[in-house]
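Here the complex is missing a single protein chain, while all its other protein chains stay put.
Chain lettering (A, B and C) follows the sequence in which the chains are written, and residue indices restart at 1 in each chain.
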Amino acid sequence: MNQQATSGRVGVFCVGMGAVASTMIAGVELARRAGRVPVGSLSELGAVPGEAAERRWADVLPLAPLDALVFGGVDLIETDAAGAARTAGVLDAADLAATADFLATVKAGRGLHDPGYVRLLPAVRARPETGKRAQLGAMVREYRAFFAGAGCARGVVLLTLSTEAWRDPGELHATPEAFLAAVDRDDPAVSPSQLYAWAALEAGYPVVNCTPNPVLDAPAIVTFAERRGLPIAGSDLKSGQTYMKTIVGAALGKRLLGVHGWFSTNILGNRDGLVLDEPQNFRAKEITKGGVLDDLLDAKRHPELYAGMEHQVHIHYYPPKGDNKEAWDAIQLFGWLGYGMELKINFQCRDSILAAPLVLDLARFIDLAAQKGAAGVQSWLGNYFKNPAPRPGEIPTNDVHVQLAALERQLLAWR
Amino acid sequence: MNQQATSGRVGVFCVGMGAVASTMIAGVELARRAGRVPVGSLSELGAVPGEAAERRWADVLPLAPLDALVFGGVDLIETDAAGAARTAGVLDAADLAATADFLATVKAGRGLHDPGYVRLLPAVRARPETGKRAQLGAMVREYRAFFAGAGCARGVVLLTLSTEAWRDPGELHATPEAFLAAVDRDDPAVSPSQLYAWAALEAGYPVVNCTPNPVLDAPAIVTFAERRGLPIAGSDLKSGQTYMKTIVGAALGKRLLGVHGWFSTNILGNRDGLVLDEPQNFRAKEITKGGVLDDLLDAKRHPELYAGMEHQVHIHYYPPKGDNKEAWDAIQLFGWLGYGMELKINFQCRDSILAAPLVLDLARFIDLAAQKGAAGVQSWLGNYFKNPAPRPGEIPTNDVHVQLAALERQLLAWR
Amino acid sequence: MNQQATSGRVGVFCVGMGAVASTMIAGVELARRAGRVPVGSLSELGAVPGEAAERRWADVLPLAPLDALVFGGVDLIETDAAGAARTAGVLDAADLAATADFLATVKAGRGLHDPGYVRLLPAVRARPETGKRAQLGAMVREYRAFFAGAGCARGVVLLTLSTEAWRDPGELHATPEAFLAAVDRDDPAVSPSQLYAWAALEAGYPVVNCTPNPVLDAPAIVTFAERRGLPIAGSDLKSGQTYMKTIVGAALGKRLLGVHGWFSTNILGNRDGLVLDEPQNFRAKEITKGGVLDDLLDAKRHPELYAGMEHQVHIHYYPPKGDNKEAWDAIQLFGWLGYGMELKINFQCRDSILAAPLVLDLARFIDLAAQKGAAGVQSWLGNYFKNPAPRPGEIPTNDVHVQLAALERQLLAWR
Partner (left out) sequence: MNQQATSGRVGVFCVGMGAVASTMIAGVELARRAGRVPVGSLSELGAVPGEAAERRWADVLPLAPLDALVFGGVDLIETDAAGAARTAGVLDAADLAATADFLATVKAGRGLHDPGYVRLLPAVRARPETGKRAQLGAMVREYRAFFAGAGCARGVVLLTLSTEAWRDPGELHATPEAFLAAVDRDDPAVSPSQLYAWAALEAGYPVVNCTPNPVLDAPAIVTFAERRGLPIAGSDLKSGQTYMKTIVGAALGKRLLGVHGWFSTNILGNRDGLVLDEPQNFRAKEITKGGVLDDLLDAKRHPELYAGMEHQVHIHYYPPKGDNKEAWDAIQLFGWLGYGMELKINFQCRDSILAAPLVLDLARFIDLAAQKGAAGVQSWLGNYFKNPAPRPGEIPTNDVHVQLAALERQLLAWR
């Protein structure tokens, strides 16, 4: 079924080859070589609902098979996925040894560096071009060279880079024309993430923004995707604490329990954490993390339950944790007659272990959307994101169950 | 709207006037007298989905208004709801003072006591009848006397008594005829809960089983409800730890994350906890609490994720907590490549504060079902229960979101 | 025994009549009126070690009896202890009602306000004097007027005000002469706390610094206390998280277990928390809180266990908590062969409930020291402080058990 559609190699280009990208790539290879279970991947393990016999999505949709995937990318520090995996410290010694040969073949080109957006990283592998127009052109060539060189029939671009210093999108992000004019005048408000996304679309590839950086928040880029007939999705993977938060928040909201406050703190010691130690970079995260409760604990509809609710999110760079992020949530809720209760959640998770299967899913689903000719924002992928971009006229939700229903509906429609 | 349907008093008869019943009654009275918000009550605060303007369920359905509710019951210890509230220690001094006069008017008759089912309670107010047939007849008269005496147009019976020692339903629970024969021969396998439920149906009132005691597990009783044309629902309120567990369990299952083990411990110091200190009584709870993860973390569909999962539930009677139950869950999960993570949830909740609005909702919804002529198991109320009884042919789910969707569908159908 | 020494009233002057002071005063009054147990007070409940019969310290030392204590103070917002208690929200309704009449008699004069030190408080009751010399003189008169007006035989001054913006002590804090010169020239480096302390000593009263503000860190003030023959002690009450931290830190250190990191976060919603939301004010707290592990987990003596240990302390103003501070500590430790373990401590405490008995103890013990003619730093009170000031030549410790041994030795010596 769908033999032709899925024939040929599918390139997955990771803009930022850090912990998430290298963990995803290593896991795909271990699934291919050693039959390791791709735990957490809906596109691999998810069952088609309403079927008599057990069938998985890959049985009924032209999802790129794991064997068809080829990987590439750019990075400011690492030269290949093997180095990235070693730096990340996510994989244990045995898994690292078992994949090192393959990971070494996944090369990373040089990336775009703008110290106005990321200051704390030692960007030793920045591209030589300095003007934004030149950088844009260089990235278009970089993408094309990779996909062509790898003999790919199709390809996708994943933004898996670090969190950049936050800048509110402005006039220049309103239209493609304004954006290109800003590129031409080297406007500092054009971020590397936006250049990466634009170049991908220009080169003809769909884009997924796994970061909190404002990309889909720029109407210019969304419009450009529509004009190019390419799908785009984002933003900011909803992997650990925020996933749990939307789950528990929805549960409290649906029980009509009141909430006085929700305090969330995170400690993590990976490169992601280091970058977020800079307040301007944390700002981006604060925005995507801060809004997730608004529709679940709706103060407009239920001021008697949620008006004045205090919601705080803190992230601390804490080296002893390494990639093993840890979150602590303290929730002050109230029930019948206003009597107070406390809920505490302590999640000792692993950032990249949670993110890797989501990234794999997104690569395959955005590729599926491209195959189906879907253009513009793919809001049916909202369950993957902290800040799910809506299509025009849609009101985005953070309710995972509503999001998953939308995803199932779309997949069934394409069956 | 629906004026006639809701006119007249609606009696709510609580079989067991303990912490939950008295807290619910006090809260209803505080809402009536003082406009206190009935936090946690879907029947009061829940919004009708898909409506342009904000409308609540009570605006579109003939739900009994709070002002129409009158309360009564039986208890083995307390003589009225005021005493029950004082013993329970749930309400603070101000709320107790503000409702004491009203609660003192809510009298409790004598209850059925069988030391083979509850051993640790000092049942000082047991009815004098000793044979089960005589007890059945006495309860029929008790119900009728209360509802008539209170001038009720309609009425419902809520089983809010203590957890009984567990006995698997047997032959005698298969048909109404077998059950009555067992009553006649004073078979010890006929429990007080079953007598209470049967008598209510015989007297012509719908029944909600808020306890883990096997009532709807007895086909005899369900068949009898159908024959009598009366609705029935249960079992075991899903209020605190188990509600959180089904929420988080569903979230892990939907992300296809694996689980090695789930350890749950509970400490509570109320009358409920004292009774559960007896292993045979705990057994009932263990059964309703133990199964809630089975369909959410489905080992048949996903043996690679859930086969061999260890699930333990412990409850300890711990007087320092009083009614303030506390739960601790430790979950050992795994993600991509099998890498392990830990999730800990500490819920300092209040048993009766969480349960009271659910009991209110159930009273009004079962009354609604009775008004609509619905007979037999009301499985659309499944979201309220740990062990939701299905209708014939239905596969029950513990997924709150599926359960809530069913509830909304039923309510919209009756609009 | 010691009848004369303890005869007469003993004035306790609280510089800052907030949550801690009002809670302490209310509790003393409830102990006097209603026999409530002064839980947490060593000076009341502590037993004399090594005695055959059970005897408490008050039986063998001329500690001021509770009945002899009279209270006064200054505050920038409240006019009396009743208002302070209401604002603080620590006492429940019954205790507030039972003490309101008495608390209303405990008046607060106007305080010294310097917006360079505390910015976020609405200081509506600042003294009119503007120059520091004038302020110093005014406070000397304020103290004398209170103690004389209340007919006190003896008196003590407790600094219980808010945390000020941090400034490292400098040249002007080196000697009494330099300090007075700085006062005369209105040097902004002279803080309100330092003026309060100096004025107390000038007026002839011993001083306890319950705050993290640098007072005993100024040699000028310590020297002045010595010259005046008056005892002084501080700094920063060790009440909740830090007390637990020194306890657990000492326990790990004595077992020679290694520590990779210690992450501490605090949420609190009282006036104290509001002030600490200003980074410059938090700085003071950070200093006193940050150093407490240094001698307990000694990286110099045991670099193999503690070198490079990450220690972070965060405090967040979080209104839903009110005075009920909550702390979460996450400790990454390691044992035999370097294998890692995790320890999490969640302390839901009450700031003022923990601090009140310590303040009572300190008032009585510094008064005892004054009776005994002890001058200068009273380092035997170190167990009460996060940043215990040592006497010249002493190396301060944060080991509670060593500190308590020193306290017992001193008290036994004065028996």
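Following the convention adopted for this analysis, a residue touches a chain if its C-beta (ideal position, glycine included) is under 8 Å from a C-beta of that chain, and two chains touch if they have at least 3 such contacts.
On a predicted model such as this, the values are computed, not experimentally measured, just so you know.
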- Kindly name the visible chains that come into contact with the excluded chain. A, B, C
- Message: Please identify which residue in C:165, C:182 or C:248 touches the non-displayed chain.
- Response: C:248
- Looking at A:213, A:346 or A:371, which residue reaches the missing chain? A:346
- Task: Taking the full complex into account, find the residue in C:356, C:381 or C:411 that is in contact with the omitted chain.
- Result: C:356
- Message: Take the complete complex as the reference. Which residues in subunit A touch the chain that isn't displayed?
- Response: 93-94, 344, 346
- Task: In the full complex, which bits of subunit C touch the chain not displayed? Write them out.
- Result: 23-24, 26-27, 30, 36-42, 45-47, 54, 90-92, 95, 243-244, 247-248, 250-251, 254-258, 301-302, 304-305, 334-339, 341-350, 352-354, 356-357, 400-401, 404
- Absent-chain interface as seen on subunit B, which is shown: 260-261, 263, 265, 267, 310, 312, 314, 316, 318-321, 326, 328, 330, 332, 342, 344, 346, 348
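Methods note: only the chains that are shown with their structure count from here on.
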- Message: Edges wherever two chains touch, nodes for the chains themselves; is that graph a line, a ring, a star, complete, or other here?
- Response: complete
- Geometric centre distance via CA averages, subunit B-subunit A, whole Å: 42
- Note on the structure: Per the C-alpha centroid definition, the whole-Å distance linking subunit A and subunit C comes out as 49
- Query: Can you list the subunit C residues in contact with two or more other chains?
  - Reply: 344, 346
